[in-house]
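All protein chains of the complex are present and in place, except for one that has been dropped.
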Amino acid sequence: MVDLSVKLGNITLKNPVMTASGTFGYGEEYADFIDIDALGGIVVKGTTLHPRQGNPYPRMAETPMGMLNAVGLQNKGVDGFIDDIYPRICHFNTAIFVNVSGSTIEEYVETAAKINELEHIPGIELNISCPNVKEGGMAFGTSCPSAVAVTKAVRDVYKKHLMVKLSPNVTDVTEIAKGVEGAGADSVSLINTLLGMAINAKTRRPELSTITGGLSGPCVKPVALRMVWQVSKSVKIPVVGMGGISSAEDAIEFLLAGASAIQIGTANFVDPKITVKVIEGISEYLQVNNINSARELTGALITD
Amino acid sequence: MVDLSVKLGNITLKNPVMTASGTFGYGEEYADFIDIDALGGIVVKGTTLHPRQGNPYPRMAETPMGMLNAVGLQNKGVDGFIDDIYPRICHFNTAIFVNVSGSTIEEYVETAAKINELEHIPGIELNISCPNVKEGGMAFGTSCPSAVAVTKAVRDVYKKHLMVKLSPNVTDVTEIAKGVEGAGADSVSLINTLLGMAINAKTRRPELSTITGGLSGPCVKPVALRMVWQVSKSVKIPVVGMGGISSAEDAIEFLLAGASAIQIGTANFVDPKITVKVIEGISEYLQVNNINSARELTGALITD
Amino acid sequence: MKYLHDFTIVNNERQTDDFVVLTLQYDGALPRMMPGQFAEVKVDHTPTAYLRRPLSIHDVNYEQNQIKLLIQEVGDGTRTLCALPAGSRLNLMYPLGKGYDLPNSDKVLLVGGGCGVAPLLFLGRHLKQHGITPRFLIGARTASALVRLDAYRELGEVLVTTEDGSMGQKGFVIHHPVMRTDSPDFDWIYTCGPDAMMKALAKYARHRDITCQVSLENRMACGFGACLCCVTPTQDGHKCTCVDGPVFDSKYLQW
Partner (left out) sequence: MKYLHDFTIVNNERQTDDFVVLTLQYDGALPRMMPGQFAEVKVDHTPTAYLRRPLSIHDVNYEQNQIKLLIQEVGDGTRTLCALPAGSRLNLMYPLGKGYDLPNSDKVLLVGGGCGVAPLLFLGRHLKQHGITPRFLIGARTASALVRLDAYRELGEVLVTTEDGSMGQKGFVIHHPVMRTDSPDFDWIYTCGPDAMMKALAKYARHRDITCQVSLENRMACGFGACLCCVTPTQDGHKCTCVDGPVFDSKYLQW
């Protein structure tokens, strides 16, 4: 039998396949289709200190092999999460990460501190890269000093696994990755969505209420793969790769590029069973290639 | 009859449809398929001071609705262009731009100075955004001071239309656009390719000899459209938009977003007649919508 | 419970220039569905339709384990679906969303426009099974754009409006004589169609204090509450049209 388990710092995932924040609800939504406990981990929706209504409709537009979204972090706030949602999902036997967002450093810190108290949440994913909110969000993730500042501040109050999610909308993603590593991140995940736009030529209007939005899906895979490769060569902490993954082959490419685990986002909408199919496909790949452990794939790209 | 002509500073194009550098050879390659003189303009291959062999094969990989290339500016050098190619193409009755690249500011300047002497070349497109060469190339286009420096230096020797081609691989494309505007650019064109990567899971090797390459095609359109919109709101000089355009509708979206003209790249490979089809499609759109001139589309996006 | 099932297209019947009815066969027992619920249909081989397409359950035959979809061709996704020949396989995620409620009166009017007529056939059949005779009011641009009138007539009376007057009453549905009264002979309106039409009906209903259930066709990415793309503003803030709808009481919406 091949060993699918991977390590993210102090956390062991039963396999490298996680779900991406904002695309997997709180896991429950998928329970009719797959066994949530089969997953390496899930990252739940972007959570903020206060409840948020998100952006006005329309929030979604399709693009060639991808989609733009402008949800804008609609959520019930961290207290709503703790009171209403956490009790419903804490029994899942998979690593649950909460994706944490904020408009100010204080908001990030307060939210993280509250989640620090939840026994069944082994880690948070610090979202400093959301392109869909006016204040904070991506602004934190596109400047190295502010990425470092927010990571440091959260590190002070958050004692478990701190994953920081990087923005692809930057000139040099490795600079920011190194910055948050120095500030105490236990891992980095990337990529969040690419800032994009869609226009309806007939109506002469933007397709999204916010004009611009975040691009995801297979179309972004080449950019994501490049950034995962660059970042994994420049930091020592584990890298969690995502962006357009929609098959086991895609997932393996991210592992080879240097990721220790991967997340699947948009592809869940098209095939809600895709996560378990990818787990099976990785297992098969290891068997066919006589590789004992999924961990051996990480960074195994041959570049001579 | 609708008026398709547009203005790029001192140059009038018969219509807003140009071809993108590196995808249209020297125009001749397409002469079996279309009437080159029907085009608004063509931008010929990236030209450098000295001849270049480019990167080793493989230089191309396909990605979902796009492609990566790592040609690496293979060309005969500016003297080769002037002696061998220019005499063959100078009779085309369309605006011919030469795409100029270099590893040092001096190389850019010398090349531009030589092209300044060519009667039938009304402008150059300064390529400070090529991701496929080790020295120079994208490095100039991803830092504002160096983008400004190279633009200024070329402006001093180049007296005709100076278009500067911007890189999308930056945190803030408007900063660089404003920089080159200040440095004397007559127009900006964008986007060049997004830095990407492809891996073959079976062989565990990168698909390109250079590991990373430039992403183009429909998959990049949302990012391109967003940047054209951002840039056109922040500079006064004309903006030439490109990135994934493969239909008249796509082209119109770029015009609405603020472009004065557009370039078509990768789509020429799939349909070598696409440029003339787009011209016809724009003309039809203007007629159907009772708009007199293509110029009225520029920036006509309704965002209330 | 929602399912992910492969169906076989057993029939592709073109209705008009841009409407097609697909009859889909499942090789097991169909789950129970409610009128107003929909399926998210996977579109293969279409670069510009990566996401599934939401389509209402147009009709159900539990004996034969068949579903019908009524599809209007408006873009690449629907065009691809409408071109699928009999024998093709189609993957459906279904049944999704909250359907129409049963009325507290037996005087109902079902008003449809465009592809919004799709769920009303299944709704009409359902009402009839509950002893309520449905009456339909269907609007279209012109006579040749009206689809499957015979199927609706089997269930109840069918009133028609066309914008050009080529059939039935000239104008929009809201202009039909049946609406032009202060004491209408119906207490419930069920509607699905263009927003403008449904808003007019909601206003009409509000003024007369009758119930109006509308089915929204917001753009969806997932169809089952995982993405929050499909929201509509309600009295309780943003609600997902895919799980809290697509059917809403019009008074609940911020209309």
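Should a chain be cited, it is by its letter among A, B and C, assigned in written order, with residues numbered from 1 in that chain.
Criterion: contacts are C-beta pairs under 8 Å (C-beta built on N, C-alpha and C of every residue); 3 or more make two chains touch, one makes a residue touch a chain.
This is a predicted model, so every value here is computed, not measured.
Here one chain is not drawn; of C:F19, C:Y50 or C:F122, the residue touching it is C:Y50. For the options B:V6, B:V71 or B:V109, the residue in contact with the chain missing from this view is B:V71. Not every partner is drawn; the one left out touches subunit B at residues 22-25, 29-30, 32-33, 45, 53-54, 56-62, 64-67, 69, 71, 74, 217-218, 266, 268-273.
What subunit C contributes to its contact with the hidden chain is residues 45-47, 50, 80.
We take it that only the chains that are shown with their structure count from here on.
Looking at which two chains touch through the most C-beta pairs, you get A-B.
A comparison of C-alpha centroids places A closest to the centre of the full protein. With centres defined by CA atoms alone, the chain at the far end from subunit B is C. Separating the CA-averaged centres of subunit A and subunit C is a span of 36 Å. In this assembly, the C-alpha centroid of subunit B lies 47 Å from the C-alpha centroid of subunit C.
Within subunit C, contacts with two or more other chains are made by residues 47.
Contacts with at least two other chains are made by residues 64-65, 218 of subunit B.
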